[in-house]
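To start, I am sharing the structure in question, which I have written as structure tokens.
Note that this complex is displayed minus one protein chain, with the remaining chains in position.
The letters A and B name the chains in turn, as written, and every chain counts its residues from 1.
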Amino acid sequence: MTVAIIQALLSHWRRHRLQLATLLIGIALATGLWSAVQAINAEARASYQRANEQLALGQHDELRNPAGPITIDRYLSLRRAGWQVAAVLEETTRIGGRSIRVMGVDMVAYPALPAVTRIEQSATPPNPADILTSPGRLLASPELARFLSSQTGLPPVLTSPDLPPDLILTDIGVAEVLLDRKGQISRLIILPDQPRALPAIAAITPELERVEASSQLDTAQLTNSFHLNLSAFGLLSFAVGLFIVHGTVGLAFAQRRGMIRTLRALGISMWQLVWLILLELSLLALFGGFAGLMLGYFLAGALLPDVAATLRGLYGAPVSGEIALQPKWALAGLAMALGGTLLASGHALIRLSHMPLLSGAGVQAWRTAAFNGFTTPLLGLLVILVGIIVQLSIGGLVAGFSLVAGLLLGAALLLPSLLSLVISVFQRFTKDPIAQWIWSDMRAQLPGLSLALMALLLALAANIGVGTMVSSFRLTFTGWLDQRLTSELYLTAEDDQQGREISDWLAPQVNAILPIRSVELAHPSGPLFLYGVVDDQTYRQHWPLIASGADVWDRVNAGEAVLINEQLARRQDLWPGDDLKINREYTLPIAGVYSDYGNPTGQAIVSMTRLDQIAPGVEARRFGIRTRPEGATELANALRDRFDLSRQAVIQQAAMKAQSMAVFEKTFVVTSALNVLTLGVAGFAILTSLLTLWTQRLPQIAPVWALGLTRARLARFELLRSALLAAMTAIIALPLGLVLAWSLLAIINVEAFGWRLPMYLFPADWVRLFLLTLLAALIAAALPALRLLRLPPADLLRVFANER
Amino acid sequence: MNVKPWLLILALLLPPFAQAQGYAGLGGSAEGFDIPQPGYQFEFPKDHGPHPSFRIEWWYLTANLTGEDGRPYGIQWTLFRSALKPQETEGWQSPQLWMGHAAVTTPDHHYFAERLSRGGIGQAGVTAKPFEAWIDEWHMRGPDINKLSLSANGGNFGYDLDLNAQGPLVFHGDQGYSVKSGDGQASYYYSQPFFAVEGTLHLPDQDIAVTGQGWLDREWSSQPLAADQSGWDWFSLSFNDGNKLMAFRLRGDRSDFTAATLISADGETTALPDGSITFSPLETSTVAGRTIPTRWRVTLPDRNLDVEVSALTPEAWMATRFEYWEGPVTISGSHAGRGYLEMTGY
Partner (left out) sequence: MLLKIDNVQKSYPGGRPVLRGVSLALDKGQTLALTGESGSGKSTLLNLAAALDSFDGGEITLDGTDLSGLDDPGRAALRRQSVSLVFQQFNLIPSLTVAQNLSFHARLAGRRDEAWSTHLADRLGLSDLLDRYPENLSGGQQQRVAIGRAMAARPKLLLADEPTGNLDETASTTVLDLMLSLVAETGAALLLVTHSQDIAVRLDRRAHLSGGRIT
């Protein structure tokens, strides 16, 4: 019997193949976009974890010298006192134009480093003598190894698949040669097993600071906000996809009510039917979900390289650009498909299960029953309110997202009522009978299109919001770059000695030489980069201060005060007038706060003299050079020739800005891609809604046609109606998008990155998006309109036929 | 045997096991390293220091001690040197690698620790005058080799001991040229077996004052074993009558190779050729999943010596990067006394 019922149920899909395709595509799109984002996140997180595990990052306490490198003598003092510490020398360097992190570890004293253990356990372990003695060996991921092999002047390269991208692992003895930092140690890892009876570290090397493992820079924490952003977008796409599913399933159920009534009349219980339908839906969900996984996999593969570049550029987080099909997110994707489909179908299923055996209500009744009355708009208002309350009462990134989610969902729920209101106003003021009919017909169609229009609203608002955010950011960032990159040339010498020589040579020919010197300090808030500046008009005139006390620069230059960046200010709630504890000895009042969009870490600026007191011996290899802009190229070439500097060692302002902008643009590639995809999905939702509405359109259209309107005209009206609805939705989406943009700029960005950006408006973008929306609506309505145009009169006449 | 290849650097320090012959040409040529020659004239204190042109070298001290509680204890303090290349250079890229092993054995427990370092930066090394051998905070040092202070620490144990030589250095084999196989592989090998030891053991629950006897072995070579030799059993025995015996058996696939040195109470030595001494395991114990002979019969028929050598505890397994058994033994039979036993390759 069950087989017979299933056959009966499935026969529906055979007759409605387009509906089946729509349902499957809806599930696939929802699952696909969600899975793509999850896959990207999972891959990135796995990369961090792999890197952290392989390189034992953030697992042990460390010793650092706030004043610069640690000498071998100090290392020996600790060792001879019994402390089991492992020396690490690391620095990011440029090899063949590529920025690569070199990590040199003492492979003898620290053979337990997992990356080293992996190598010695490999099938073809290298000869230890090769690794430990000159010239040594470089270990790199396969991709980097290929790149390095093509470079000259490097030690031989060995491949280790477990290493993060853009990282060279090598023995510390090789690293100090490669980085030209002979006898220097960046940090000492305090190994887990220590002998008994150790003297206190402070008694041996008082100048070293112990950094707890927990307070070390954690890529996962750092990039959390980025991934949360992506997840939010994935969820939005998922929701938009579910709108399609909801619409299709609802219609399919409505169309099958007759069949189901018949089946029940034939003695099949409602529960049997509900279970079978659940089974049917689950199968469809798995089918669609599987297709979605494939889609997601390829999508993720296409997007990951840019995400990886962003994460590396923005956070220095090691992410490889290759995606692996991981069972974890694959299963999660299928579960989402299943859960989403059942969620989207639940309403229809419940209604179906409560359907009285003899009810005559048809498809139209089902349509109109959705989204009418006061429940939906009230729910919408409630959701918005909850979002606002959560934001106000809890705060933080997640609350920021709940505000945004509340706004979006609430607005979506309000949309049908709003549109209905607008339409009835138009209807009232229209005298022309055809126009009147169009408005009234539009209103009648509204329930069936509501979900698609909601999806469109969400997509549009997200587009406007994110677009405004990115464009505002770009504008601010460009302006900030202009303020920040004021020197005509940026120069990196090979060492301090050469730096001095270059300074001496340059001094008579240029307006100013601005040394760029910094040291990384361990601060309770995370790593703190302390910069030194010389007194120069360049800073006084251009430095982008967002808050300042009196005589900012005079006080800073006198060594009396410190400037901090916005990230640090917001994170620690430090503002002019507060004190910043730089290290044990130095605490300075804050004179000003400057905007800083280069990275999410904390920064502070003191006078050069102060920097030398706080951290003696900070290297002085980098300079900004102020000179006549026309002469910059010539000077750059002269410098390269005279001091035998590489191209990367002398960079002109324009190139520096271009590099920075390139990183910036990469950051938002994914966002834009997801934006466009979401809009596409919304357009598809409209198409499917129109197609599913098609069967109910004929009884609406046929009488009008019979009364003397041509099919061509009716087809044009179909296009017009779709465009009008989309246009109205777009107009409603605009303020919503702007509120969203404001939330992103003023709440989410502050929480995620630590900077608040001014909001700019881009009406030209809105016009473009508006036209794009109309286009999408027209394309979506094109197929139904074309069908109508080509419809044989016989099909319309059938509506009037007596014998049906 | 699952010897991790990386450990090979350190494995070079010990006589390699059977499959080691494939590695780094151990069974073959010495790759630019010096080879021990018969008739070598030792020069002190210089020869107490390192010999970078030889592949391997060690400063190996064991001591049988008695605590204030009357219980027997044993300690080990070893510094191994292994050279990747026959030279020393300054800095991290020094080809000289160092490994320290320290252990305390009680009648029911065995504590051990290990340290690794490279030469060139001063984290480990040996100087001849004043004498100091060290790795990290572990050290064996004094004005000269006859008067030393010895210290080492692990996570939960340690010791601080004073050593005073009560007799002369003794030379094994042919005046310090110690042959290790029928094929002629050899090492330079001398000992100071006459240390009086006094000091403190730090055990997890208490410190114990101890006294006893110590035995220092000095050995260096570049090619210590024949290709087919898979491990060894090495005995340093101090009899109650003041005589001492150093004896070892190198276990080969084709045949075993034995050698021994009888040392009289005043330091006179008699080298005994291959085959003059017999070793037969009487009892094995399962330690760390391996079957280890922990009671031996050692006979020297020519000298009327027939003794049973029993481990103080079978637990004296050194689960270091390169594993072996090293622990104190008691002697009974024709002679009584105490000593140390080292077994590798099980």
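The working rule: a contact is a pair of C-beta atoms (placed from the backbone, for glycine too) under 8 Å apart; a residue touches a chain by one contact, two chains touch by 3 or more.
Being a predicted model, the structure only gives us computed values, none of them experimental.
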Fill in: In the full complex, displayed partners of the excluded chain
A
Response to the item:
Of A:127, A:436, A:583 or A:672, the residue that touches the missing chain is A:436
Worksheet, complete the sentence: Touching the hidden chain, out of A:5, A:191 or A:444, is A:444
Worksheet entry | Residue touching the undisplayed chain, where the options are A:471, A:511 or A:700 | A:700
Worksheet item: Considering the entire assembly, which residues of subunit A contact the chain that has been omitted?
Response: 364, 433-434, 436-437, 440-441, 443-444, 699-700, 702-713, 793-794, 796-797, 799-803
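One rule holds in what follows: only the chains that are shown with their structure count from here on.
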Worksheet item: At what distance in angstrom does the C-alpha mean of subunit B lie from that of subunit A?
Response: 61
Item to complete: Could you pull out which subunit B residues touch subunit A in their complex?
Response: 4-9, 24, 84-85, 91-95, 97, 113, 116-118, 121-123, 134, 136-137, 153-158, 202, 321
Fill in: subunit B-facing residues of subunit A, complex
72, 75-76, 79-82, 84, 106, 108-109, 111, 116-117, 119-121, 125, 127-129, 132-134, 136, 171-174, 176, 182-183, 193-197
